[in-house]
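Of the protein chains in this complex, all but one are displayed in their positions.
Presenting chain A:
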Amino acid sequence: MVEQAEIRVVRCGGSKINYREAIITFDSKFLLCASGDSVKVYSTSTEECVHILEGHTDLVSGLAFNPANHLQVYSCSLDGTIRLWDYTDGILIKTLVIGYKILALYVEKKHEGVLFVIVPMASDTDSETFQLVAVHLPKSAGQEVEVRELSSVLTEVRPSPGATSFGRGGEYIATANGLQLSVYFFKKQRTYRFFLKASDKKGAKNAFTCVSCHPKEDCIATGHQDGKIRLWRNFNQKKEYTYTTQHWHHNAVSALSFTPEGMNLLSGGIESVLVLWRYGAESKDLLPRLGSAIEHISVSPDGSLFCTSHRDNKITVINSNLKVSAVIQGLVKGEDVRTDLIIDPRTKSLVLNGKPGHLQFYSLHHDKQLYNLDIVQQEYIHQSGLEQFDVVKAAFHSRGTWLATIEERRERTAELETGLKLWAYDEQTQSFVLNTSVSSPHEDRITAMCFSTDEEATLLVTAGKDGHFKAWQLAEDWETHRDGISWSCDFVGSYHHLRPTNCCFSADGSLLAVSFQEIVTVWSPDSWELLLTLCQPPGGHQGLAGNPVRDLCFGRLSCSKYLLGTTSNTLLCCWDILTCSLKWSTSMDVTLLQADPLSENMAAFCSTLGTTDLFVFKPSEPRPLYSQKAVCPGKVHRAVFAPREAALESCEERAQWLNRSQLYFMTEHMDLMTFNTKSEEDKMMASSQQLVIDDSVAMTPFYLLLGKHRQLQQEKPNPQATQMTQRVQLPQGSSAIRELLHTPAHVLPSASVLCTMFVNSLLISNTGVREGSEAKEEEMVSEPEEDANSEEETNPRDCQPARVNESCTEEAVPTISRAQERQLRTARKTDYSWLSRSLFSSP
């Protein structure tokens, strides 16, 4: 069927920004980093993402500025291409097709017209050995050029970009692999190799981890597995080389970098401490507690900013006086998401494990981490092999006013420490504040936790492996007002000393279902009476004891009388609570069952033969609404329905289930995926085209306040500019027209009805004029500010044509600026009425 292609599984945001080191532009205003298949441009001062350079089809593996033009950047990718971008405008200038997987990219000013890349030795992709090759840039002016001129420089290099470095303005290149350091001199065309023993008598591990060359002197700094840093000198001959050793790190040095003048050497490792060594002196400075292990360090070309990439998908921008100035945080992905994927009802953000002991709130719409909530509130010790507290469960009250978290730590000596914490949302600070902390709420691990779905009730249920489930209630302690309100245990239930595995509230909160291994019990939360018990249908399986209930879920809205359960023996059952009978059951290995809170739909992820299938169904209907085979390889254990900001109006039957919420899930490889409908993608494409490239300013609230007016003035030239620039999208009506043109003619209403609508959509609205005449009267009053403002406003405008000149689009420039000048003039009359009005109204 055609509709099958309508819904696609796409990767959504949260890609690693710490895969390769981030680079800082020459003016230190922007920071560029590889993020999945794209390059992101961040502002170093506001931490906002300014541009996303999209075009690569595989992971971007390296970034380097064009030495000939500082406003251009080369990026290389595993898809075998090198692309040249204008990062200020986000324009792709050139694509060089190499044809091999590229793992790292180096550029040196001295070697003009040459790029150095690391590619696999053999052409097949699985090759384990890599070589450094020089790519000679072709002179042809075409957009996409295939490069054939490759010359090998060094063989057997490590693919990691930190293991190779250019020294003294590109006179030599140093690379480390295993226990060998190779230095290649371009002038002499000779390679010197230096070897270290695998370990000395003290058992130190000597393997190289990273290399950095001094920019002015003949000195190479190497980091080692045991935390030592060696400074190599006199290496332009085989015999008389020397090295000095510095030791501070207690684990492997993972990143090394010299500052541009060579005054300082920066190093980092798992300790998450940035160490600044003074070159030629013994002293060092430390910047501790950077949050997570340092993976890359880079320094801005003027040496004023350092930037460290961390293991928790974070980039920290640090001043040269070792003060953290900005933190750019992506979605933190550990080895496992132990909490489920949860949607915060208040911010509609995705909540999951972040840094160790933290919960992260991640905005799906903006692909940005909103904030981190410190749950454990303990000093994190960066040491391998140390068991730490981690957040294993979290749940939100349906209003978002309460958050319950469970932290857990198990030591080797089998001594389990658990803690239940309840957080109240504080309106004033706009964050969660710890209200109640319960140490060891259960005597064993907690298997499930849920809040009552009733918005009025403040009731939390936890189920533990100790055979009990407990209900916690918010109670005001009227006798001791000092403590205010806090949570306390209200009820403890058990059923035949079986282990509870899951708990779930019905849609209105009037019933609580708790599964005890293979039996489902239904309780009334008001009286804590056991109302009924449900058993799985007796099948021809291995007997009752072996099939604990894996998932338990009540239907929503009109299907709230149904209770669904999945068992580990590949059974999906649906019970009718009103009749207390089994409505239907089917044999599927459902790994995850998830209910959409806004509709009756349920999503079931089934694993079959190493891949996962998705079924979306209503409990009341036997036929699934939607099914897709092989959604992703491996099992899916985490998924969530996120409500959309605005409901879609898709009319295709198969895509309707995505109208109100979007289904996100996490694969075994910790990739966050989602389902996109075609119409949605089209809309996104349109909006990305619409995106006006703005210069340096990021989308801050301040910008939104002031920039609105500038946008107005930019939008207005469009009617005049349309003739000379390309036909931009038609105003507002684009979706209407598309609908008109794509719908089969026989289902459309008569043409006379549609005509006015169609014509209206083609008309260009003309609103600004009347405002202008009004503003004229107030012009006299607001003169001074206006002048000051307009000067500021024009400045970036003036300098932009100069920049654009450097790039290749020459023809359009003068006309645009003329049109803009005219608009600016009108804008002076129109835009500042609001300002004067606010001036009058404020006193």
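The rule we apply is simple: a residue touches a chain if its C-beta (ideal position, glycine included) is under 8 Å from a C-beta of that chain, and two chains touch if they have at least 3 such contacts; residues count from 1.
Quick note on the criterion: contacts and distances are computed from a predicted model.
Note on the omitted subunit: UniProt lists it as "U3 small nucleolar RNA-associated protein 15 homolog", one of the names in "COQ5 protein", "Radical S-adenosyl methionine domain-containing protein", "adenine phosphoribosyltransferase" or "U3 small nucleolar RNA-associated protein 15 homolog". Within the complete assembly, A:P441 is the residue of A:G167, A:G354, A:P441 or A:P619 that touches the hidden chain.
Residue A:K470 is the one among A:K470, A:K618 or A:H637 that touches the chain not shown. Of the listed residues A:W487, A:W575, A:F605 or A:F665, the one in contact with the hidden chain in the full complex is A:W487. Chain A meets the missing chain through residues 287, 289-291, 316, 324, 374, 377-379, 381, 383, 385-389, 409, 413, 415, 420, 436-443, 468, 470, 475, 477, 479-481, 483, 486-494, 528-530.
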